[in-house]
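Every protein chain except one is present and positioned as in the full complex.
All chains are identified by letter, namely A and B, in their written order; residue positions are counted from 1 within each chain.
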Amino acid sequence: MKLIRHLLIAVASVLAIQLPALAQSPSIFTATYSSGFIDLDPSTAASSEIAVLANVYEPLVWWQPGSDGGDADLMPGLATSWDVSEDQLTWTFKLRDGVVFHDGTPFTSEAVKYSIERTQRLEGASSWIWWAVQSVETPDALTAVFKLSDPSPIALIASSAYNAWMVSPSVGDKAGDWFNAGNAAGTGPFTIRAYEPGVQAILQRFDNYWGDKPEGGIDIAVLDIVEDPVLREQRLLGGKSDWSENLETDNLAQIDENPNVSVVRFNAFQNFFGMYNTAKPPLDNLAVRQALSYAYPYDLLVNDIMAGQVTQARGAVPVGMPGHASDAMQFSQDLDKARQLLTDAGIEDNSLNLTVTYTTGLPEPQKAAELYKATLAEIGVNLTLQPMSWEAQYEMATADPASAQDIFMMFWWPTYVTSLDFLSSLFRSEDTINYNLSYYQNPAFDALVDEGADTMATDAAASAKSFEEASRVLAADAPAVFLYDQQSVYGVSNAIKGYQANPAYTNVVFLNQISR
Amino acid sequence: MGTLSALLRRLLMTLVVIVCVSIITFLATRLLPTDPAALYAGPRASAEKIDAARLALGLDKPLVSQYLTFAGDALRGDFGVSFRTRQPISADIARFLPATLELIVAAMFLALVIGIPLGVIAAARPEGKLDQVLRLFAISLASIPGFWVAMILQLVFFKWLNWLPLSGRVSTETMLFSPIESITGMGTVDALITRNWVAFRDAFAHLILPALTLSLYPIGLALRMTRGAMGAVMSERHITTARAMGLSQSTILFRFALKNAIVPVLTVLGLTFAFSLTGAVLVEVIFDWPGLGAYVTAAILAVDFPVIMAVTLVGTVIYVGINFLVDLAQAMLDPRVRLS
Partner (left out) sequence: MRHAAPTHRRPGPRPILSLWGLDRVGTLSFVVIAVILGCIALAPFLTGYPEQGLGTPGPDRLVAPSSEHIMGTDRLGRDLWARILYGGRLSVLLAVLVVSLAVIIGTPLGIIAGYFGGWVDEVIMRVVDVFLAFPPLLLAIFLSALLGPGLLNLVLAIGLGWWPWYTRIARAQVLSYRQRPFVEAAEFMGVHPVTIMRRHLLPFVGTPVMIQSTLDLGSAILTVAALSFLGLGLPPPTPDWGQIISEGRVYFPDRWWYVTFPGLAIFTVALAFNLLGDSIRHSRESEHSRATNHEPS
């Protein structure tokens, strides 16, 4: 029977990863993640697995947040410098010398060509970032030339957290299965020592890494998957874990009181909002959307329920991102105005029944939805809460807008650092629904977004201006109730030094930067 | 009817039941509101990808042929690929099943070791004070929410006393420095076989709280069933005779009465297994025990239907199989019990 064969294979593979016990005592770091790594293929991975990938692989360019109020910048990764031609259609990257992949293959321009083509060929969720790249040329081993069809900010795109990692050409035609069996072929400071899907990944220092190991740097990292927030917190407090994400907001103060653990916060480019269904009555009516946006108790949510860990959103682009408009329309709770707007729209008291969907298993959306229900009841609107799995929720939203939910609550974060991913992916008119889950259609807005996109590579300032204008238009049109911009909050053991989060790479612990 | 033909008939019935179960599970998932193809294609998939997935899954074929394919694959142990983990489900099950079995066996052991002697003690003086107290105790165990007890056990033994680990199967240290060589997939057993004492201690410590939580209900069950069976046996003639001959109470209880009550005790074994199988779902979630229960719960939240289907089927087959074996053992031990 196949099951038995699988059983044998499983046993054999467990045996295979059981390396001999370590002789001396290495420095170990243990992190706890809230959701499993799904796809360890660097060319297609689209989710939390970058926690592993960003330590095992490297991109050509890293995105670096500005320190002490300075501007953000692009930093050399596997490319040491880059240049763009006059016509914006040719990007030339000079590559780092003396870099080898974990399997010993030297890193050259062929590897760059292979990695980009592999990403394009596999058509992963984020492969669109390379849409303008027509070919990658390799004039010599340490020069890679990107030929584009349209101007596109390739250096910025190369810093993407998804699908921009450099992979060894020795992988050849091997697909996701090979990676998901725990194999890796990167240049990063760590290799995968053992991997058990949905349970844990153990990373081990790569001895031939081109860079330096910090003083007291760690040798082994155990990334545990613990879906239960209670266990994550208890492990952290009990000293069984050095780092944890996604801790319960209401417990942060207590966690911080523990002498061995600190709560640290970093800027994040993540926001939380509820998409209004603008494709069907009554939310196709601007006045009704405004009424609903005026009804939300933002203050209570931001300052009380979220304990000031977040800031109220101003439009679709999170604060700190180019394209965020600091003067965009921001709603505040005003129930009288909300009632008035509903009356003006001809909606009778208690006649409006709406449904909100949100993802089960996360505490924040449920709290946010319960607040909404209570406050809408005060203006005579009945809201039904429908928690669903993400897949089911997404399925319902994309099937048929006319029978879909009225409000769709979701989190969003960018593939690479650009407000284009908020404005275009979420609100630009779509023929087939992808992520424009408010089904918003506004040609004027689309034009502004396109203008920003077109100038992104050539004139960053002009591009940001167009995006800002688009943000203002969008905020006033209220296609969604914009709730809050998030911070990343982590619990970290005090024994760990040098930990810095990077908002472009969500929830990644850069293992080669920390020490204990 | 001869024993052999009765046995065959019983076996055939069992197989028919399993086939029916597979049909019900299959049909139920096909009546689903969500499109399996969209789930399979994953988030951010294009319409073409979803169509391709539909073809790949054979969802365009008639229902009967879909079922036959499903049943054929399932017979060969192939349950397809999980939407969530992207791993072959049979490989996942092979990985998680031993952990669940380890937990269940430990819980059953506790249930029998604690429950049966208590049942015997209760039967010693029917309607006595002790009998009443034990009856209350057993019913309390059947009324207490297991997930609630689990929380309290974690609080007391991990947070306050720090005697036992919080969750998981082994500690990071054991995993890195004295890894358990996998033979059966059950941590404690493997550590024992390979004489890896450090790991055994650790794995055993991790097993205690989840096994204890899981055993609560079965302890009550074993207690009551043993008490019931003993109560009946105790009034039988030969026990009365033994008592009249002046044999000691404990000799009567454990040598004569329990021996005669062994058939009902076997039933306890079967029932205990069944309840542990389902109780494991909650226990595994709370103790982060990487078994089938935790696997199916995660699958539920992600609407991962092939997994839910596969686990339901595998669980049912195991359950039916155990029941069959119990019946068989009873028939062999007691000629009065007939297979039917």
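Keep in mind that, in the parts below, a contact is a pair of C-beta atoms (placed from the backbone, for glycine too) under 8 Å apart; a residue touches a chain by one contact, two chains touch by 3 or more.
Since we're looking at a predicted model, the values are computed, not measured.
Looking at B:Leu8, B:Leu55 or B:Leu136, which makes contact with the chain not pictured?
From the options B:Leu8, B:Leu55 or B:Leu136, the contact with the absent chain belongs to B:Leu136.
Pick from B:Ile116, B:Ala203, B:Met225 or B:Leu258: which residue touches the chain that isn't shown?
B:Met225
Check the options B:Leu209, B:Ile239, B:Ala274 or B:Ala331 and report the residue that touches the missing chain.
In the complete complex, the chain left out is touched by residue B:Ala274.
Provide the residue numbers of subunit B that touch the chain removed from this figure.
Its contact residues with the unshown chain are 13, 16-18, 20-21, 24-25, 28-29, 31-33, 126-127, 135-136, 139-140, 142-148, 151, 155, 159, 217, 221, 224-225, 227-229, 231-232, 235, 264, 271, 274-275, 277-279, 281-282, 285, 296-297, 300-301, 303, 308, 311-312, 315-316, 319-320.
Tell me, which residues in subunit A touch the chain that this view leaves out?
Those residues of subunit A that touch the unshown chain are 229-230, 233, 248, 250-251, 254, 300, 304-305, 360-361, 363, 366-367, 369-371, 373-374, 377, 384-388, 392.
By our rule, only the chains that are shown with their structure count from here on.
Under the definition above, what is the set of subunit A residues touching subunit B in their complex?
Subunit A reaches subunit B through residues 1-7, 9-11, 14-15, 18-19, 21-22, 26, 28, 30, 36, 38-39, 46, 125, 176, 180, 196-199, 202, 220, 222, 226-228, 231, 234-235, 238, 240, 360-361, 389-392, 394-396, 398-399, 432, 434-435.
Quick one: which bits of subunit B touch subunit A in the complex? Just the residue numbers, please.
On the subunit B side, the touching residues are 33-35, 38-39, 42-47, 75-78, 83-88, 90-95, 154, 158-159, 162, 166-167, 171-172, 175-179, 181-183, 185, 285-286, 288, 290, 295, 298, 301-303.
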